[in-house]
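A single protein chain has been omitted from the complex, and every remaining protein chain is retained in its original position.
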Amino acid sequence: MSSVPLSLYLALALILFCIGLYGALTKRNIIIVLISIELMLNAVNINLVAFSKFGVMPSITGQIFALFVMAVAAAEVAIGVAILIALYRNRNTVNIDEVNTLKN
Amino acid sequence: MDLETLLSFKWGIMTPEFIILGAITLLSLLDLFMPKTVNRKLLGWLGLAGILGALVSLVTLIGNGPESILFDTFRLDSFAIAFKLLLLIGAALVFLIATSYETKEGLDEYRGEFYYLFLAALLGAMMMSSSGDLITLFIGLELLSISSYILVGIRKKNRQSNESAMKYVINGGISTSFTLFGMSYVYGLTGTTNLLDMARHVVMLTDSQHIYLLGLAFFMIFIGLSFKLATAPFHMWAPDVYQGAATPVTAFLSVVSKTAGFILIVRILMVIFYNIPSEGLGTMPLLLKLQDYLAFLAAATMIIGNVIALRQKNIKRLFAYSSIAQAGYLLVVVTSMSAFLFDTLWFYLGAYLFMNLGAFAIIQLVTQKAGSEDISEFAGLYRKAPFLAIAMAVFILSLAGIPGTAGFIGKLNIFMGALVTEPSHYVLVSIMIATTVVSYFYYFGVMVQMFFRPAVEQVKFKLPAGLGVVIGICLFATILFGVAPNIALDFLQTNFNQFSDFFQ
Amino acid sequence: MNVAYLSILVFSPLLGILALLLVPKANESLIKIVGLLATLPALLMSLVVFFQYRTGASLASFTEEYKWFQFGDPSTLGDLFSIKYELGIDGFSLVMLVLTAILSTLAAIASIYIKKEWKGYFMLFLLLEIGMLGVFAAENLILFFIFFEITLIPTFFLIGKWGYFEKEKAAFSFLIYNGLGSAVLLIVIMVLFARTGTSNIEGLTAIIASDSQHLLLSAGAKMGLLVALLIAFGVKLPIFPLHSWMVRVHVQASPSVVMLHAGILLKIGAYGIIRFGMGIFPDQFQEIAVVIAVLGVVNLLYGAFLALVQIDFKMVLAYSSISHMGIVLIGLGALNEAGIQGAIFQVVSHGLIAALLFFLVGVFYERLQTSNIPNLGGMAKGMPITAGFLLAGAMASLGMPGMSGFVSEFMAFLGLFKEMPILAAVGALGIILTAVYLLRAVLGITYGKTQRDFAGITDIRRAEWIPALVLMGIIVLIGVYPSVLTEPLTSTLETIMLGIGG
Partner (left out) sequence: MENAWIIPLFPLLSFLFLIFFGKRLKDASAYIGILLSLASFVYSLLVLFERFTSPTHKAESVWLTIGDVQLTAGFEVNQLNALMLVIVSLVSFLVHTYSKGYMHGDERIHVYYAYLGLFTFAMLGLVLSPNLLQTYIFWELVGLGSFLLIGFYFYKDEAKRAAKKAFIMTRIGDVGLLIGMILLFWQAGSFEYDEIFAAVEAGAISSTMITLTAILIFIGAMGKSGQFPLHTWLPDAMEGPTPVSALIHAATMVAAGVYLVASLFPLFTASETALMTVAIVGAFTAIFAASIGLVQKDIKRVLAFSTVSQLGYMMLALGSAGYVAGVFHLMTHAFFKALLFLAAGSVIHAVHTQDIEKMGGLWKKLRVTGPLFLIGTLAISGVPLFSGFFSKDEILIAAWAHGNTVLFWLAVVAAFFTAFYMFRLFFMVFAGESRTDMKHVKESPSVMTIPMVVLAVLAVVAGYVNTPWFGTFLGDWLTDGNPALGHGHIEGPAWIMIVATIVSLLGIFLAWLIYSKRSLARDWLGASTLYNVLYNKYYIDELYEVTILKVTKGISVLLRFIETFLVEGIVKGVAGAVSGLGHVGSKFQNGQIQRYGTVAFIGVAILIVVFTVTGGYLK
C-alpha cells in the first residue's frame, strides 16, 4: 500500500479549512454557514487522524481526539440549528445579513 | 480499565466538580418533574447551595500537593485551585444576580434550564482549569461555550436574544476551529495530547521546520482563544452578545467565561510554548520571542476597547467594550511573563470579578426598572437611590483604576509585572495607562449621569435581596482589596506555594 | 509623641465625613458647622507640630511605618517589592501641611456660598482634604500617588456639581489632564519601584544616588523618568502648554473649591518637582535646569500677557496663577539655595494669595453675580472693605515688599540672576507685566466710576472677615518676617543642596 505523504494530508486539511472559513464568512444562509464551520472542524479531524498515523510520533490519541471533536461539532451544530429555529420563528428568515439589529 | 484502577484514583480531588455535576443532575431532574406551578427560583437557591458546597470542598483541598488522576488528564495543582476559587465565587455571585432576574416576556418556563446551564458552563470552566490534557481542555472549553450559546439565546421569544445567540454560535464555531487547528499541529509534532508530555517533547525540538510549524500553531491557538477572551481581533461579537443576552448571562460571560479563557491561555502558553526553544536546544523560549506579538495584541485590544467605548449609548454595550479593554489589561500580564504572572493575573481577575459583577448587578436593577438600557436611565440615580449610586461609583472607580479600590491595586500589579522584567515593557505600559485615561471619559460619563443629571422621574428602588447581597459583597470586596490588598496577596503567598507545582 | 499622630492628623476629616452621614440632608446650618469643625483637628494638630518644630523638636519621631502589602514571596524577597504605609514629615512638608490645614478651614468657611446639596459637598470636601494632607505626609511614593489620586475624584465632583455654567466641561477637562498627569506619574513610580524594589522616598533617593554607574537605570532612562515627572507635575503646576484645564477650572468652579485648588492642588505639582524631580534625580535635574528656567520664564510671560487681555477677573487670576507658577520654575531652574528657597516660598505665598483673591471673588460674586471687570467698576464705592482687600491682595500678588509675594519673587530672581543673568533679565519683564495686568484688573474693578447700583449691597461681614484677615495676616507675616518659613525649611534645603552637590 503506497502511503500518501503527510504533507498532502496537511495541505488537504488546510485547503478544507480555508474553504470552510471562506464559506462561513461569505454565505448568506445560516445553514450553509454552519456547514462551513463543520468543514473547518473536519479539516481539523483530517489533521489529527493524519498525524496519528504519519506524524512525528504516531499515537492513537489523535484519533481519540478526532472522535471528541466530532462529538463536539455535532453538539455545536445542533445548538446552532436550534437557535436558528428560534430565530426563524421570530424573524422568518435564515439569511444572516438580515440579522443585524444589534449594532452600534 | 477495570474497576480497581477506577477505584484507585484519588477521586477526592474532583469533589468540587462532582458537587457541581450532582447539582446539575439534581436540578435538571427536579425541573423535569416538578409541577409547573412551583416557582423555579427554588432551583436557583439549590444551585447556589451546590456552588457554595463546591467552594467549601475546594477550600478543604487547598494545600494539597499537585495531584493528577485519570492518566494525568485531570490535575489539581495550586494554579487550578486558586483559579477555581475565582470561578466559583464568580459563579455564585452570578447566580445571585440571576435569581433576581425578571424579563418582560417572563422567564418562568426556562428558569430551570437557566440555572443548570449556568452550572454546566461553570463545570466546563472548572474542567479547563484542572485539565492536564488537550482533550479535556477542549472538552471543558466546549462545555462552557455550548452552554453559553444556549444561555445567550435562552429568551427564545426575544429577537435580540436570538440574534445574539446566533452571532455567538457562528463566531464561536469559527474560533473553535482555529483553536483546534492549532492544537492539531501541536499534537502532530509531539504525538501526545498530555500537556506536560508535550512540554517534555518540545524542549528537545531542534528541527527548525517543526519550530516554525509550532509557531503557526501558537498563532492559531491564540487567535482562537482570543474569542473566549473577547480580545482583538475576535472581540466583535462581544458588544452584540452582551447587549442581546440577559444581564446575568452577560455578567457570566464577562467574568466567569473570561476568567476561564485566561486560565486556558496560561495553561497552554506556559506549559507548551514556554518550553519550545526558539532556535534549537537551550535557546530562548519561543514564547519570549513572541512577546512583542502578544504586546501588539494587548495594545490593540486596549485601544479598541477603550476608544470605541467612548461612542456607546447602551450601558451593556459600554460595559462590553469596557470588558474588552479589561481583557487587554490582562493580556498585558500574560505578555510581560514576569515572576509575578500568576499572582497578578489572579489578583486582577479577582478584583475584576467583584467590580464588574457589582456593576452588572446594578445595571440589571436599573435597566430592568427602566425597561431600557440607555445610559441616560442612570440619570439622577444618586437622588433616587444614593446607596446604589455610590456603590456603582465605587465599581466604576475601581474599573478605572482609582486608588482605594481593588482595581487600582490590580493595575499596580500589572505595571509592576510589566516593568520588573528585562527588557521592560515601557511602551505597553504607556499604552495601557493612556487608554486608561481615555476610559475615564466613558466611566465618568456614567458618573455624570448618576450624580449631576436630574432624574426624569422620582421612583424609589426596591432592592431585591439577591442583588443587595451581590452589591454588598462586591462593594465590600472592592474596597477591602483596595485598602488591604495584603489579605488577598498573603492568602496567595501562604497557600499556593508560589505556584511552583505548575510544571510538575 | 503619639505613634499615629500623623495618621490621625491626615485622616481626621474622616470623622467629619462620618458625622455628616448622620446629619439630615436638609439641615443646612448644621452641615456647614460640622463641615467646618471637621477641618479644625487637622489645623490644630498641624499647628502644634509646627510650633513644636519651631521650638526645636525633632520631626523624626512623627515617622510611621507599617507593613502594607508586598509583591511576590516575602520569604525569598525579604523587604524588596514590599509597599509600606509610611508617613513622615520634614520642614517642607510640614509647612505644606500647615498651609493645607489653614486653607481647608478657610475654604470651609468660604463654603457658605454653596447653594445646594451641602451634605455631599462637605463630604467630598473633607475627602479632598484627606487627600491633600496625605500627599504631603506620605513618605512612600505609592502612598503619595494614592493620596494624589484621591484628590482627583472629589475635585472632579466639586467642580462638576457645584461650579458655574460650564462646570461639567471644566470637570472633564480637569479629569483628563490630571488623569494623564497622574498616569505618567504612575509610570515613573512603577519604573522606579520595579527597578529598585522600594518605593520609600528616602530609600529610593539613596539607591539612585549610589547608582552612579547606571546599573539599575541607564542615564537616558533616568533622564526620561525625570522628564516624565516634569510632565506629570507640570500638568498640575501647570507648565505651559499643559495649562488650559486649569484656566477652565479656575473660572468654572465655585470660589471655595478654587481656593483649595489654586491654593493647594496646584502646589502639589511644585512639591512633587522639588521632592521627587530634584530629590531623586539631582544630577539629571542639573542638566535640564536651563530648560526648567526657560519654561519658568515662558510661563511667567505667557501667563502675564494673557492675563492682560482678559475681561473676566477669574480668568485674570487663572492666568496670573500660571504666571506665578513660572516663578516657582525660575527658582528651581536656578538650582541654588536662593532659587529653591524662593520657589518654595512662592509655593506657599501664592497658595495664600490665590486663596485670598479667590475668596474675595466669592465675596463679590455672591453679591453682584458677576466677575466681569467692566461690570464691576467702582466697587470701592459700594464695598470699600472688599475693594481694599482686593487691592491689598493684588499688591501681595504683584510682589509688594512687606508681603509674602515679594520675598519669593525676590529670592527666585536672586537665584536665577546668579546662574543665568540674561534669562533672568527677560523674566524680570514679567515683574512689570504682573503689575500691569493686576492693576488693570483690580483698578478696573475697584476704581473709576461706579457701573452699577450698590444700594442694599453689604460689604464684607461676619464670618467673611475671618478668611480675609487670616490670609492677609499670614501674607504680611511672611513678608515682614520670612524667617517664620525659612527656619523650618533649612534642613530640607540642606538635603536638596547636598543632592545637587551645591
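Note that the chains take the letters A, B and C in the order they are written out, and that residue 1 is the start of every chain.
In this section, a contact is a pair of C-beta atoms (placed from the backbone, for glycine too) under 8 Å apart; a residue touches a chain by one contact, two chains touch by 3 or more.
These figures come from a predicted structure and were not determined experimentally.
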item: Where the missing chain makes contact, among the chains that are shown; value: A, B, C
item: Which residue of B:Phe118, B:Phe234, B:Phe481 or B:Phe496 touches the chain not shown here; value: B:Phe234
item: Residue in contact with the excluded chain [from B:Leu58, B:Leu141 or B:Ile170]; value: B:Ile170
item: Positions on subunit B contacted by the hidden chain, ascending; value: 166-167, 170-171, 174, 212, 215, 219, 223, 232-234, 236-237, 239-240, 278, 289-293, 296-297, 303-304, 307-312, 438
item: Residues from subunit C at the interface with the omitted partner, ascending; value: 176, 240-241, 243-244, 302, 305-306, 308-309, 336-338, 341, 378, 380-381, 395, 400-402, 406-407, 410-411, 413-414, 417-418, 421, 424-425, 428-429, 431-433, 435-436, 439-440, 443, 446-450, 482-483, 486-487, 490, 493, 497
item: Absent-chain interface as seen on subunit A, which is shown; value: 21, 24-26, 33, 96-97, 99-104
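In this text, only the chains that are shown with their structure count from here on.
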item: Category of the chain touch graph - line, ring, star, complete, other; value: line
item: Per-residue multi-chain contacts in subunit C, two or more chains; value: none
item: For the subunit C and subunit B complex, residues of the former touching the latter; value: 67-74, 81, 120, 142, 145-147, 149-150, 152-153, 156-157, 160-161, 168, 172, 175-176, 179-180, 183-184, 186-187, 190-191, 193-195
item: Residues of subunit B touching subunit C in the complex; value: 339-340, 343, 382, 397, 402-404, 408-409, 412-413, 415-416, 419-420, 424, 426, 429-430, 433-434, 436-437, 440-441, 444, 448, 451-452, 484-486, 489-490, 493, 498
item: Of all residues in subunit A, those that touch subunit B in their complex; value: 13, 17, 20-21, 24, 30, 33-34, 37, 40-41, 43-44, 47-48, 50-51, 55-59, 61-62, 64-65, 68-69, 72, 75-76, 79-80, 82-84, 86-87, 89-91, 96, 99-104
